[in-house]
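What you see is the complex with one protein chain gone and the rest in place.
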Amino acid sequence: MQRYSALSIFHRGLSGHESWRPQWRRAAPKAAYDAVIVGGGGHGLGTAYYLASVHGLTNIAVLEKGWVGGGNTGRNTTIIRSNYLFDESAALYNHALKLWEDLSQVLNYNVMYSARGVMMLAHNVHDVQVAKRHIHANRCNGVDNEWLTPEQAKEFCPPLNISDNIRYPVLGAALQRRGGTARHDAVAWGYARAADALGVDIIENCEVTGFRKDAHGAIEAVETSRGLITTRKVGVVAAGNTSAVMRLADVRLPLESFPLQALVSEPVKPAFPCVVMSNTIHAYISQSDKGELVIGAGTDAYTSYTQRGGLHINTHTLDAICELFPMFRRMQMLRNWGGIVDVTPDRSPIIAKTPVKGLYVNCGWGTGGFKATPGSAHVFAHTIANDEPHPINAPFNIERFRDGFLIDEAAAAAVAH
Amino acid sequence: MLQIQCPYCGVRPESEFAYGGEAHIARPTDPSTLNDDQWAEFLYMRTNTKGVHAERWRHARGCNRFFNALRDTTSDRFLAFYRTGEPRPVLAGGKP
Amino acid sequence: MADTTPTRIPASLIDARRSPVVTRRDWLQPLAPRARFTLRGGADARRAAGAAFGLVLPEDACRSAATPTRAALWLGPDEQLLLGLETDTASIQEGLEQALRGIAHSLVDVSHRQTALEISGPHAEAILNGASPLDLSLSAFPVGMCTRTVFEKADVVLWRPRADTFHIEVWRSFTDYVSSLIAEIGREYYPGDGRAA
Partner (left out) sequence: MSAFRTATGGRIDRSRVIEFEFDGVRYTGLAGDTLASALLANGVHLMGRSFKYHRPRGVLGAGAEEPNALVGVWRDEARYTPNLRATTVELYAGLKAESQNRSPSLTVDKGSVNSLLSPFIPAGFYYKTFMWPKGAWKSLYEPAIREAAGLGRAPRLADPDRYGNRHAHCDVLVIGAGPAGIAAARAAAAAGASVILCDEQAEFGGSLLADPTAEIDGQPAAQWLAASLAELSAASRVTLLGRTTAFGYFPHNHVGLNQKLTDHLDKPAEGAIRERLWQVRASQVLIAQGAIERPLVFPGNDLPGILLASAARTYLNRYGVRVGEQIAVVTAHDAAYQTAFELKAAGAGIAVIADVRADVDAALLEQAAGLGITVRRAATVLGTTGKLRVTGLVLGSVSGEAVQAGDTIACDAVIMSGGFTPSVHLHSQSRGKLEWQPALGAFVPGEAAEATLSAGACRGVFGLAAVLNDGAAQGAAAATAAGHGAGVRTYQASEAARHGGGFLGALPQPGGKPGKKAFLDWQNDVTTRDIALAIREGFVSVEHVKRYTTNGMATDQGKTSNMNALALVAATLGKPIPECGLTTFRMPYTPVTFGSFAGYSRGDLFEPVRRTAIHDWAREHGAVFEDVGAWKRARYFPRGGEDMHEAVNRECIALRHGCGIFDASTLGKIEVVGPDAATFLERLYVNSWANLKVGRSRYGILCREDGFVYDDGVIARLAEDRFHVTTTTGGAARVYAFMEDYLQTEWQDLRVWLTSITEQYSVIAVQGPNARRVLEPLIEGVDLSATALPHMGVATGRILGVPMRLFRVSFTGELGFEVNVPADYGRAVWEAIFASGESHGIVPYGTEAMHVLRAEKGYIIVGQETDGTLTPDDAGLGWAIGRQKADFVGKRSLARASMQTADRKQLVGLRTVDPAVVLEEGAQIVDSPGQTPPMRLIGHVTSSYHSAVLGHSIALAVVRGGRARLGHTLYVPMPEGDIPVTVTSTVFYDADGARLHG
């Protein structure tokens, strides 16, 4: 692997940058692999990287039907936090957060993880109760999260409107200082490059069209648009398309895929120092390194694979932003896009073995998968390598829906009285 | 915002409707006879079709009626609307 | 079911029976309190109720039937909103209950659940379209049409009794919102009116 550094840029710059090599090879599929990952987003590429780097499985391939990082990895608002309520979730997301902290150095690729702080606003008494419950649970789990008064929130985020003249005045906020953002493309590319360097084949424009099982029902091969690939282990990490891929193996999952839109403003000089989220007003916002305000909100109401949604989602997102940050009313939307988010009934992911031997699935991240990328990939690699879940992802199995052991982050946050 | 044809009121904007999830998942008449797997199937398993999807809508801010629709989830184009209780229409070309 | 007409309500209380305050304008008026009933049930209930109410209750979707003092609005295949004079509340209820005896139905007094606004004049359509996503042109929303619908972030019943006039029935706690929003939209056409108090 060509090492990246300021010095290497300087040296190669002197010769017109002619000597850079591809960040990863354009591999063609081989006839057989020890393991195949379906889905070339951050989670899938990361899984391949950890399979190779932690578990020594290097004869593996990542199959991507389009281009690497072109799904939700390249379409999200890049928020990173770990202040989840339930112990299981906190453990998973905090595992990820720890990996984020030195991911750039580990991958030798600047993923621009920036702990700018994630502030979640409370607008009513119920919000305050929910926020406090999170803060206490997080503290006891070793996850940083603290309560801010409105004045402290304003100090942390000067553009915030904490006056009484808005519909839902800010009563306070929960702040996770280690939360922040990272550069989404860099995560996919950094993992791709690092995995490639360990021998992983990254195969773009390769769509899975079927699975072959042996007499015992175990996976023995993957059929693809670029030919048959023999393998005994397949990890599916296909986000919004997971249901469709798993159907090829006759595995049904408790998933529904919804359109999720996000948008950015035109770039401006630094105007917004952190990430702010509001569940009550339904919006979240941060500013990218490029200067764009990055804004997201809820999903469209219906399942869809179109990667687009309605105008009303934008009007409702932006009226919320303008209410909280009235000085941004004259800012202009530069670009809007849509992703497909796969959602489980309890809004928590599935990272698990499946009823089919040799077939593993990592899905159901809903609107929040980016932040988990390194942790998700790390424990999924463990699950595939050992045919047993890592203790962190053991609760995130499929059977929990049958048995009622839900990890219901949504219900815990959003019931009004 | 989608345009949705309520079988009672005609074409209306999506904002008048509530999405009701996948259609034709009837509540078992006697849930006590189901094992946990079967019950979980009813509760949670969805086809999440990439293609023609039978789904429920309720004209919640209109005539208040539930009805069903066939929609291609790869284009969001509606292919049929029909009333609750009616069988899923067979589309021209035999596509279910 | 109790008779809902006040029999010996003090005058002060009768005066108190006022909808939430809406600033009166030429083109936007609060309507006087009225009798309102939700009738739900089948065609048999509608036939019987219509006979007692003095109207043929509309069977066609989103259509109304009206006399100078009464109206029946189709809100759903099994739901009608019956409107009458406030002073007729008791007699309407009695008449309907009698006519509907033995027929499965639901008749519920909702007189106080909602208030009514009238918006009229040459800009009524345009102003309503500031918040209503419906096609309100006369060909799409003819005189006599009525429907429950969305008005930005509130639900309303919209009824067009005359070409240049719409009635908006709205749940009482949304009256402020709907009337203020209409006033805000209408400022463009009636700049002198200011925002609703």
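Side notes on the structure shown:
Which chain is which? They are A, B and C, in the order written, and residues in each are numbered from 1.
In this section, a contact is a pair of C-beta atoms (placed from the backbone, for glycine too) under 8 Å apart; a residue touches a chain by one contact, two chains touch by 3 or more.
Remember, it's a predicted structure, so these values are computed and weren't measured experimentally.
Considering the whole complex, the hidden chain is in touch with A, B, C.
Of the listed positions A:230, A:336 or A:397, the one in contact with the omitted chain in the full complex is A:336. Within the set A:133, A:154, A:247 or A:357, the residue that contacts the chain not displayed is A:133. In the complete complex, the residue from A:35, A:57, A:79 or A:112 that touches the missing chain is A:112. Considering A:29, A:46 or A:74, the position touching the chain not shown turns out to be A:74 (whole complex).
Take chain C: the residues that touch the chain left off the picture are 1-10, 12-13, 16-20, 33, 38, 40-41, 78-79, 104-114, 126, 129-135, 137, 140, 152-154, 171-174, 176-178, 180-181, 184-185, 187-188, 191.
Within chain B, the residues in touch with the undisplayed chain are 1-3, 13, 18, 20, 26-28, 30-32, 34, 36, 39, 42-43, 56, 58, 60, 64-66, 75-76, 84-85. Although one chain is not drawn, its touching partners on chain A can still be listed: residues 4-6, 8-10, 13-14, 16-18, 20-26, 66-68, 70, 74, 87, 90-91, 101-102, 104-105, 108-110, 112-116, 123-126, 129-137, 139-142, 161, 165-168, 180, 183, 185-186, 189-190, 204, 265-272, 287, 289-291, 306, 308-311, 314-315, 317-323, 326-337, 345, 402-406, 408, 410-412, 414-417.
Criterion: only the chains that are shown with their structure count from here on.
In terms of which chains touch, the assembly is arranged as an unbranched chain of neighbours. Each chain gets a centre from the mean of its Cα atoms; for chain A and chain B, those two points are 30 Å apart. Looking at chain A, no residue sits in touch with two or more other chains.
Contact of a single residue of chain B with at least two other chains is seen at positions 1, 15. Chain contact summary for the complex, chain B toward chain A: residues 1-2, 14-15, 18-19, 21-22, 36-37, 39-41, 43-50, 53, 55, 71, 73-76. Interface of chain A with chain B (complex): residues 241, 243-244, 247, 252-257, 301-306, 308, 310-312, 342, 345, 401-403. On the side of chain B, the complex with chain C involves touching residues 1, 8-10, 12-13, 15-16, 59, 61-65.
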